[in-house]
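Only one protein chain is missing from this complex, and each of the others stays in its spot.
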Amino acid sequence: MGLELLNIFILLLLVVTALAALRVRDLITAAAVFGVYSFLMCLLWAEMGAVDVAFTEATVGAGVSTVVLVATIFNLKRKSND
Amino acid sequence: MMSWLTSFQCLASAPTETVGTEGGFLVLQVIGVLLGVMGLLFFLGAAVGLLRFPDFYTRMHAAGKGDTLSTMLMLAGFGLVTMEDLSLGSWLLLIKIMAVVLFVYLTSPTSSHALMRAAFEDDELPLTEDDLRNSKRGKRRKKR
Amino acid sequence: MKWISLIPVFSVGALLLFAAKDFPEWGDPHSPASQSPVSSHFINNTGVDTEVPNMVTAVLADYRGFDTMFETVVVFIAGIAVLAILKGSGRRPRGRHRSYKLEAEPDLIVTYTVRLVVPVIQLFAFYVLAHGHVSPGGGFQGGVVMGASFILIALAWDLDHALVRMSLPRCMVIAAVGIIIYAGIGFLSMFMGGEFLDYAELERLLPVSREMARYYAILGVEIGVGFTVASIMFALYANLSSEGRLKGGL
Partner (left out) sequence: MFEDGAIINELLIERLNYFIYVVLLLIGLHAMIAKRNLIKKLIGMSIFQTAIILFYVSISVKNEATIPIYKAEHDPHGAASKAAAIELNSTNSGKPLYAPTELQSSETQQYANPLPHVLMLTAIVVGVATLGLALALCLRIQQGYGTVEEDELLVKLERSDARYSLSPLAKAISSRRRPARNSRNPRATGKSSSTPKRSPGYGKNLGSTKASKPSTAKTKTTQANKNPNSVNRKPGTTSAKIGTKKSLPPKKTSIKPAGKTSPQQKKGTE
């Protein structure tokens, strides 16, 4: 029966977290919110039946890429102008 | 029209077939669902504490403890609900879930400890009596 | 002037939404992608051809093995490029947190927990890699989990502590070995009389049937992918967190 309520909820949360990751000035916060975005995406994919993709996103997107982003921002200026 | 709007109607009319009708033990499932509901309650408490507490340390206190306990409770409840029969497969699944519970028990307090220590070494000051007195007298102060 | 960027953005959006009404509905089993003969062939014949229950692993490493091999090469090249960009460009430690971080003792509780957890993580990485045939997982996921365990060591102590266990030259050698394993299995099956990455010909080396030869060759290929991905993930972190200096905290 088409889209379900859980999908709709996760999709709307995805939009909210994507906007939040780009709105905040603090780059570390942006990286953390981007990790939240990745986990929501992983949840959506697991719900769609793409378990391998969800596993990859949980390890790569939410794990390593967030760590790498934070490690880089640690060496840069933390505040962003926009 | 096949659309997601119909799922709202599904919410309004509760599904007739409930858990426990086919396969599984009713007692285990009831206990599992109760554990899950308790976990959700603790999660709600953690979220409210995270929003309402005044400074970083009390917030982390709420988040760390409530998060750990509720995750463990919900995972345990999930493990009980999935015990459909006493076959080898379901026991293995239960053991795996219990391993996850063990690791949440190990790592979640450690992570909140690391966050606390980072905040302490970054000279984040806890809320003191004076702050409370000032906030009672004057306008409500946020942390620092 | 920022609003000018909205013009291309909204025109792209209008184009995409205009196209959206021709797409199939959510979960339509008769959509063109699900009806294509390629997908149905993969679903129907994976069990017969390779005896791997997880279709994604079989398609990834066998039917589309050439693609995956060069994806692995892309990851390897990205690691080399990061090394080349950041090599020797480090600056002296300066500022407050630098000197502070270098002096700071690693936290006792954190290090003790990491000591407990890291072996389990690495065991889980091997499990994910080897169990990818029958459950979600495989070379990419297992490799990333393995790399993350070294990143965890570097976070709990400092980078030197992790580099003792996995130095950067060793990282790059392991990454290259992973690609060599992958391509070597391909060439081996070519020398056995088949085509490149045609694993079924390996039955002459292994005492199994043709299908099980492909099964085990997929495992070997996944191990190669896991080697490359694990070491490159750690090399990325080690270079980016220290600006190529390869020492110090975080």
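Chains here go by letter, A, B and C, matching the order in which they are written, and residues are numbered from 1 within each.
We take it that a contact is a pair of C-beta atoms (placed from the backbone, for glycine too) under 8 Å apart; a residue touches a chain by one contact, two chains touch by 3 or more.
Computed from a prediction, not measured in an experiment: that's the story for all the values here.
Touch with the hidden chain on the side of chain C covers residues 2, 5-6, 8-10, 12-13, 16-17, 20-21, 23-29, 31, 33-34, 36, 38-40, 42-48, 51-56, 59-60, 64, 67-68, 71, 74-75, 78-79, 81-82, 85-86, 88-91, 94-98, 134-136, 140, 144, 209, 211, 229, 232-233, 236, 239-240, 243-244. Seen from chain A, the chain kept out of the figure touches residues 1-3, 7-8, 11-12, 14-15, 18-19, 21-22, 27, 30-31, 34, 37-38, 41, 44-45, 48-53, 56-57, 60-61, 64-65, 68-69, 72-73, 75-82.
Here, only the chains that are shown with their structure count from here on.
Spacing of chain A relative to chain B, judged by their CA centroids, is 20 angstrom. Centre-to-centre spacing of chain B and chain C amounts to 31 Å, using the average Cα coordinate of each chain.
Under the contact definition stated at the top, the residues of chain B that touch 2 or more other chains are 2, 4.
Listed for chain C are residues 25-26, each touching two or more other chains. Listing the residues of chain A that touch chain C in their complex gives 2-3, 7, 51-52, 54-56, 59-60, 63-64, 67-68, 71-72, 74-75.
Residues 25-27, 54, 56-57, 128, 136-138, 140-141, 144-145, 147-148, 151, 155, 233, 236-237, 240-241, 243, 250 of chain C are the ones touching chain A in the complex. Chain B contributes residues 2, 4, 103, 106-107, 110, 113-114, 117, 121 to its touches with chain C in the complex.
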